[in-house]
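The structure follows.
With one protein chain held back, the other chains of the complex are shown just where they sit.
The first chain written gets the first letter, and so on, giving A, B, C, D, E, F and G; residue counts start at 1 in each chain.
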Amino acid sequence: MKPKVLIIMGSDSDLPVMEEASKTLEGFGVPYVMTIASAHRTPERTRTLIRDAEKSGVDVIIAGAGMSAHLPGVVASFTTMPVIGVPLNASSLNGMDALLSIVQMPPGIPVATVSIGKAGAKNAGILAAQILARKDKALAKKLLSHRTKMQEEVEEKARKIQRNS
Amino acid sequence: MKPKVLIIMGSDSDLPVMEEASKTLEGFGVPYVMTIASAHRTPERTRTLIRDAEKSGVDVIIAGAGMSAHLPGVVASFTTMPVIGVPLNASSLNGMDALLSIVQMPPGIPVATVSIGKAGAKNAGILAAQILARKDKALAKKLLSHRTKMQEEVEEKARKIQRNS
Amino acid sequence: MKPKVLIIMGSDSDLPVMEEASKTLEGFGVPYVMTIASAHRTPERTRTLIRDAEKSGVDVIIAGAGMSAHLPGVVASFTTMPVIGVPLNASSLNGMDALLSIVQMPPGIPVATVSIGKAGAKNAGILAAQILARKDKALAKKLLSHRTKMQEEVEEKARKIQRNS
Amino acid sequence: MKPKVLIIMGSDSDLPVMEEASKTLEGFGVPYVMTIASAHRTPERTRTLIRDAEKSGVDVIIAGAGMSAHLPGVVASFTTMPVIGVPLNASSLNGMDALLSIVQMPPGIPVATVSIGKAGAKNAGILAAQILARKDKALAKKLLSHRTKMQEEVEEKARKIQRNS
Amino acid sequence: MKPKVLIIMGSDSDLPVMEEASKTLEGFGVPYVMTIASAHRTPERTRTLIRDAEKSGVDVIIAGAGMSAHLPGVVASFTTMPVIGVPLNASSLNGMDALLSIVQMPPGIPVATVSIGKAGAKNAGILAAQILARKDKALAKKLLSHRTKMQEEVEEKARKIQRNS
Amino acid sequence: MKPKVLIIMGSDSDLPVMEEASKTLEGFGVPYVMTIASAHRTPERTRTLIRDAEKSGVDVIIAGAGMSAHLPGVVASFTTMPVIGVPLNASSLNGMDALLSIVQMPPGIPVATVSIGKAGAKNAGILAAQILARKDKALAKKLLSHRTKMQEEVEEKARKIQRNS
Amino acid sequence: MKPKVLIIMGSDSDLPVMEEASKTLEGFGVPYVMTIASAHRTPERTRTLIRDAEKSGVDVIIAGAGMSAHLPGVVASFTTMPVIGVPLNASSLNGMDALLSIVQMPPGIPVATVSIGKAGAKNAGILAAQILARKDKALAKKLLSHRTKMQEEVEEKARKIQRNS
Partner (left out) sequence: MKPKVLIIMGSDSDLPVMEEASKTLEGFGVPYVMTIASAHRTPERTRTLIRDAEKSGVDVIIAGAGMSAHLPGVVASFTTMPVIGVPLNASSLNGMDALLSIVQMPPGIPVATVSIGKAGAKNAGILAAQILARKDKALAKKLLSHRTKMQEEVEEKARKIQRNS
């Protein structure tokens, strides 16, 4: 199936976190492609990947990066597709460096920023599905089921831990 | 025209910032509705607004809030539409409180966070248009023209200030 | 016994920290009920729990949450009972995200915020007892005894470690 | 009328902020007394004030302080009444110093911390009323009316600013 | 020998850090007494300890505390002796809470603040010796020798690691 | 009179803040000398000033600096006298850069750090007097009178603002 | 004269700050060219500018940017020349966002980061001159004279403000 989402990260060390995004998309049956490109070490490769993604029908890009996390913003500079940025905790500064680098984009080129690390990577997958679902009713239904399932999980856990003194 | 975007903010004091979002949508010819609802003072109103927006064909919600900026997350808890959060600088903490309250959503309920203040509000408008453009080719073209216009503005400014010693 | 305090948390992973609150209430003989509800994943359940608590005679609510810790504020939006918020350290940001999300409430809807993590959960239990003690003289006496016991513990430790060169 | 709330602050320069608390209590018809005592410059006066407040029937203390904001914690060390701490923005650090000094109390002695500055002072007044209302049904009703009034204000403002493109 | 320095800390869990101060004083032959007192749990004990120290000829007080680290400031409110504050890393906030609580004293009551944790406790011992040495020439000489010894240690280490490519 | 305190700052723009220190010393009748030396622009001058101060009978040095505030630490590297560091708010970072540069000294060379800005400069003057007072009973008495005067000022202000509802 | 330094900034609003760099280079007689290019709005222009600079004999690039300040890193990804990054204070976060975005470059692509704002822009000019001076003895002499002049200015100011009590 032709991918609808491109997941891109700066280094293979980011894979264990970014797999939360790909697993989430798999759960929704959204086709994706996941690869590595560095904003700084492979600027040409990054540009080519984005241009190719635009041609091949990708609708959303998820980019994860740590430290001076320029990848999501650089990706956004090459396309008018929605770009979701995942700040990674890859330095001693706990991901605050990546968060500010990704979220504080100047006016004109937005990056849709999610939380730092695994929670953010998972949410990036859900957000990508939410965007795609605006023109895919079957996917919209899956998002509703996922929401219901989360509610049931909370209620199930509540039953297990509930206690009275 | 039926609105495609709902812009919502916690207080009328947020209006001068959030108008950057509405003006941006107007520039792209995207119909929107803009109103006030507080996550804390009017929880029922917030829920009703979101439910009504879903029924009336809105595709994206932009929510701006300052301090303990719960509005975007609370909005996201009522819908599976994409929700864009704009952190506002409304306390002595320079918007850092709002940024962390909005972006650090737990796994399951994403908020697409943009930069603090006016730059973020403008980018929220562009991001909403980028999401809508995935199923609206005319809008996609407008986004490309907007990008080209920004490039020309930079080049124009470069000509004006360029100097050699 | 009918519970006087409702302890609520966003996830079962918060239980080891929030048990400091329940154990403290047990130490004072204050009846409580402890459960899970998520501001974002189960907004309806949260509302229902608070409404039921109001009817059943609960006087104070303790809510613990991490990251974009909206639960205490969302709980406070449904009731005029005192709500105590416990910021949990549940992300790479050391609980600073939860602290600002909980404490920086806009004017109109207060949340009584305590310290991050286990110290805060324990203090939430004591603060709830202090509030209840305003109309319960037996509990007020227990709080005084607890204070005296803490003083004796400090003095006992002082005797053990005191040293002169 | 005998005061039910003692409002205490470290300096007369804190008065314009702390008056948000006293005005809020006046709005609810809650009798209070407001004065100055410094944790560091007048430790004895602080202790005496708290002891006298306990004897005279005060039920809640509101303490506001900036910088190394020790006053709320020092007050809490002298009493088992609920103590509400208001962090003031009184240095170049935007109130972050006062917030951490007040909220990060060690286990055993809680301070119910509210937001920085005027929003916090107002919320301190409401929180004090919420605590007193647990044994005062008339006050509980006033809190509900206040909540309704806030909702109406938001709705009124929404009508004024609402706009469609 | 009569103690010249009082070392005081809020909890016995602070002992492994604060022993850096006592060991440093021992190295200089400065008599000290080390004990526990909590600003919040034992306010009276703290006051008594400081008053007794003044009478018994103590010249400098070293106070270590974590979280809402009020102990050094509270100690300083009871005496005009120099008080040295050691911020301890005792919460998830890495000691930043204790640092701001200790160093940001309002005008009128200074606390001589040193670095967070063990480095600070050691430096507190040296600073206390530097203060005492203004009226103790033998101690002043020991401080000079200590400085020379540190220089030699650096030079010794430099010889060991120096390398050329 | 021979100066007992050397006040040193990195730039003449620091003078309005550092005069809080000199005025405080004047209030106590402590002779001082105040001058400019930059850790980075005039390293030799700084060294010479400290060596001369040691010879001329100075007992305490107060050094104020902003940004990468190295002056207090550099001064401390040239002497075993107590060095008091005043962090100045001289950049966009609100003095946090200067605070961390001054307070986080490595083990071996302490700097007695006070609060940021004018409050700190004033407290530096008081702390210097406290150190000198260990061998000057007349000065010790003045410190006690100063403390009493501050208490009276607080009480005077309390009388003025005290109000009951 | 052929430029030796390229000064580049993201927006014409950065000009008043970045002129500190150009004026400094003029003071040293270093030829430069100054222009605007945005990492995000004109990625192609940025790449072309850097490639052209390499061909025309530029030896050092100075890049200033605020918010998600990607420009210096993006520039560095296109060249192996030394790139100096100036963080600009262009959002509510006081330049901390730009500082972390610029300085926290991942291993492989350095950016030589200087202080935030005007001080940094001036230092960028001096640092560029220091780099060029490694192969230009006349420039090296000018740097020494500049250093001497700064010393004299400090000494001159010291004479003006020096005072004794």
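The rule is simple: a contact is a pair of C-beta atoms (placed from the backbone, for glycine too) under 8 Å apart; a residue touches a chain by one contact, two chains touch by 3 or more.
Computed from a predicted structure; not experimentally measured.
Within the whole complex, touches from the chain that is not shown fall on A, E, F, G.
Remark: the omitted chain is touched by one listed residue; of G:34, G:53, G:90 or G:131 this is G:131.
For the chain left out of this panel, the touching residue among F:10, F:64, F:82 or F:125 is F:10. When you scan E:11, E:68, E:89 or E:104 for touch with the missing chain, the hit is E:89. Although one chain is not displayed, its contacts with chain F can still be listed: residues 10-11, 38-41, 43, 47, 66-68, 70, 73-74, 76-78, 90-91, 93, 96-97, 100-106, 108-109, 111. Residues touching the missing chain, restricted to chain E, are 89, 94-96, 115-117, 119, 147, 150-151, 153-155, 157-158, 160-165 (touch as defined at the top).
Residues of chain G in touch with the missing chain: 20, 59-60, 80-82, 84, 99, 103-116, 118-119, 122-124, 126-127, 130-135, 140, 143-144, 147, 150.
The working rule: only the chains that are shown with their structure count from here on.
Which listed pair repeats A-G comes down to matching contact pairs by residue number; over half match for B-C among C-E, B-C or E-F. The geometric centre of chain D is 48 Å away from that of chain G, both derived from CA atoms. Separating the CA-averaged centres of chain A and chain C is a span of 34 Å. Counting partner chains per residue, chain D shows two or more touched chains at residues 11, 38, 41, 67-68, 91, 93-94, 96, 103-106, 108-109, 111, 115-116, 119, 147, 150. Pairwise chain contacts present here: A-B, A-C, A-G, B-C, B-D, B-G, C-D, C-E, D-E, D-F, E-F, F-G [touch as defined].
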